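The other protein chains are all here in position, but one chain of the complex has been omitted.
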Amino acid sequence: MTAQTALLDKAPGFKHSRPVRDSASRSRRIKYTLTVLAFLLPSAIPLTLFVLGPMVAAAWVSLNQWNLLGPMKFVGFGNYIGLLKDPQTGAVFLHTVYYIVGYLPLVYFGGLALALALNTALKGRSLLRGIYFLPVITSWIVVALVWRWLLSPSNGIVNTVLAMVGIHGPGWWTDPTWSLPSIILASAWKDLGFVMVILLAGLQAIPTDLYDAAKVDGAGPWRRLISVTLPLLSPSTFFVIVISLVNGFQVFDQIYAMTGGGPNGSSESVVEQIYDFTFRYGRAGDASALSWMLFIVILAVTLIQIRGQKRWVTYG
Amino acid sequence: MVDAASGLRVPKRRTFRTPEARTRLILAIVLHVVIVAGALAMFFPFLWTLITSITPGANLTNTPALIPANPSLGAYGKLFADLPFAQVILNSLILATITTVAQLITASTAAYAFSRLPFRGQNVVFGIYLATMMIPLQVLIVPLFVELKNFGLLDTYVGALLPTLAIAFGIFLLRQAINQVPRELDEAATIDGAGHFRMFWQIILPNIRPALATLVIFSFMGSWNSFLWPLIVLRSPQLQTLPIALAGLQGQYISQWDVIMAGSVVSILPMLALYVFAQKYVIQGVASSGIK
Partner (left out) sequence: MNRKLVGALAVAGVAVLVMTGCAASAPKADSGPVTITYTNFISDGANVPNLTKIVTAFEKANPKITVNVKTIPYSGYATAQQTDLAAGTASDVFDIDGHSNYESLQANGQLAELGGVDSKVYNSGLLDTYQTAGKQYALPTSFSDVVLYYNKDLFDAAGVSYPTSSWTWADETAAAKKITDQAKGIWGDHQPVTYNEYYKALVQNGASFLSKDGKKTAFDTSAGLAAAKWLVDKSGTTMPTIADGQGTADFDTNLFAAGKLAMLHTGTWVFGNFAKVPFNWDIAVEPGNTQSASAVFSNGIGVYAKSKHIAAAEKWAIYMSSSTEEVNVRLDSGWELPTISDSAKLATYLSKGAPANRQAVFDAATKIAVSPSLGANSQAIQDAMTAALIEAQAGRETVQQALDSAKAKIDPLLAG
């Protein structure tokens, strides 16, 4: 079984350079290939047909000018060049990165603290978990309405409380400087429960005997968190960070619902721009080109994470 | 009843004799207060939704009254009278259930392949799977729609379902979980002569129940709340799903907020029930799986 447990890169594949010696190993290899296919095809077929295919089609669209209604006009890399020259493109990427930098630490550490707290023998923890999960299942339409009200500059709860301690609250989503922080706050609040659920499942998978062993070794609670919980939670943490980054780069719903990209484009994100290009401004070619630019950025960031994970993610 | 993971230990017997015990008690109290306060903050929007839904002709911009002036369930009645609401809920339930089951199958098998069946180029293939999450849906909609037209699948649940089967999110989630299952278990099973299919079914799946339950929640939620794709692909009134029917309450010029909020409450409750159910399963699943 060394093949199965070896590092993936070093594993023997279907097409090994070693010559096939006998029919027994050949039939074993065919059987193995069929096994791999049986496990992979149920997802690979829809993936190829319904995601990769449309992605390639979008790549083709990105080389054309197209308003969806009329005929396509081939422009080569004209859309990409036009986008790279347009200062708006830099702005929407900057807003998106700003969002991620604010959102990710908030939602990760908040979600981790929540998962740890709700993994204790707290009274009514099932109820509490349910309540913390409520925002995740509430639609952005409702959440945006509530947060716009909470962060209302003149009579919102947040500014009222700030005024009590002598701080003059900002204009939040009505102010270009504060529109993204407002969206970050609302998003972190909404997604806390998501991170909590993933990490709770990760915590459940940690064998309890490891804690017992640590206790026997005289490790205190803090020590056990650092040396047992966090390392063993690292696969879940890795998952949360990759997913949050991918989602963060695609931030759209909350911006659409809270500010519509305003005021004056100050919270316009990449995907908001892609949506506007496609369905509002009749620029499907630019939308596809921008999508591919976004894709390359996300891919690069994810690859860096996958390279980096070997240093800190430990599997069972 | 003590969980070391939190770093906060609540003693069974309350002994305040040592300073250490007292510190622990204070910490526990602080923890409870923070958690409950946080829970209130989390609960507030739902409460707001609930109150708006029973306030006839509700406003949105004014500060919500905690006790509505003349509460009424009229909005809920209207929901069922104006819309084919029972039909719509049933449609959403069917689609979400099928989607969840189908995604569990495609995600768990693929995750097993990526975790336990090494093959050449595996990392590249997994990279391609992950990459499919990185292109925004908005730009894929038109090509996907044209493709389904060519397959003759427009206005069918199959058409609504198929593109959701390649769920990289679920595959990634389950792969992380399977990677955590100790390899000694595989080896023991292999010695017993188990092949990959038996191993998958008897060893891996029971050991990743928390992750499976998590995926059930998110798959179901994804389908239950899905708006853009079903809107585009499902056109016949008898196929309509809940989010689309609810969107119909927000008109070109005016919106009936009390009815919208009533619809919102009705759409949240089944999800909440599923979540509570699945969470219990997470805990029980682990208790009975007996990882050594």
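Letters A and B name the chains as they come in the text, with residue numbers starting at 1 for each one.
Here is the rule we use: a contact is a pair of C-beta atoms (placed from the backbone, for glycine too) under 8 Å apart; a residue touches a chain by one contact, two chains touch by 3 or more.
Predicted, not measured: the structure shown is a model, and the values here were computed from it.
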| item | value |
| --- | --- |
| Chains on display which the left-out chain touches in the complete complex | A, B |
| Options A:78, A:207, A:231 or A:262, residue touching the unrepresented chain | A:262 |
| Residue in contact with the excluded chain [from A:60, A:98 or A:315] | A:60 |
| Contacting the left-out chain in the complete assembly, out of B:27, B:41 or B:154 | B:154 |
| Contacting the left-out chain in the complete assembly, out of A:96, A:152 or A:234 | A:152 |
| Contacts of chain A with the absent chain, listed as residue ranges | 15, 48-49, 52-54, 56-57, 60, 67-70, 145, 148, 152-155, 171, 174-176, 262-265, 276, 278-282, 284 |
| Contact set of chain B toward the excluded chain (per top definition) | 57, 59-62, 82, 141-147, 149-150, 154, 227-228, 231-232, 235-237, 244, 247-257 |
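Note that only the chains that are shown with their structure count from here on.
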| item | value |
| --- | --- |
| Interface residues, chain B side, partner chain A - complex | 1-10, 31-32, 34-36, 38-39, 41-46, 48-49, 60-61, 63-64, 105-107, 109-110, 112-113, 116-123, 125, 127-136, 138-144, 146-147, 162-163, 165-169, 171-173, 176-177, 179-183, 186-187, 190, 195-197, 200, 208, 210-211, 213-214, 217, 221, 225, 243, 260-261, 264, 267-268, 271-272, 275-276, 279-280, 282-283, 285-286, 291-292 |
| Contact footprint of chain B on chain A as seen in their complex | 1, 3-6, 8-9, 11-16, 32-33, 35-36, 38-40, 42-44, 46-47, 49-55, 57-58, 61, 68, 114, 116-122, 126, 128-139, 141-143, 145-146, 149, 155, 189, 192-193, 197-198, 200-207, 209, 211, 214-215, 221-222, 224-225, 228-229, 232, 235-236, 238-239, 242-243, 246, 249-250, 252, 271, 274-275, 278-279, 284, 287-288, 291-292, 294-295, 298-299, 302-303, 306, 315-316 |
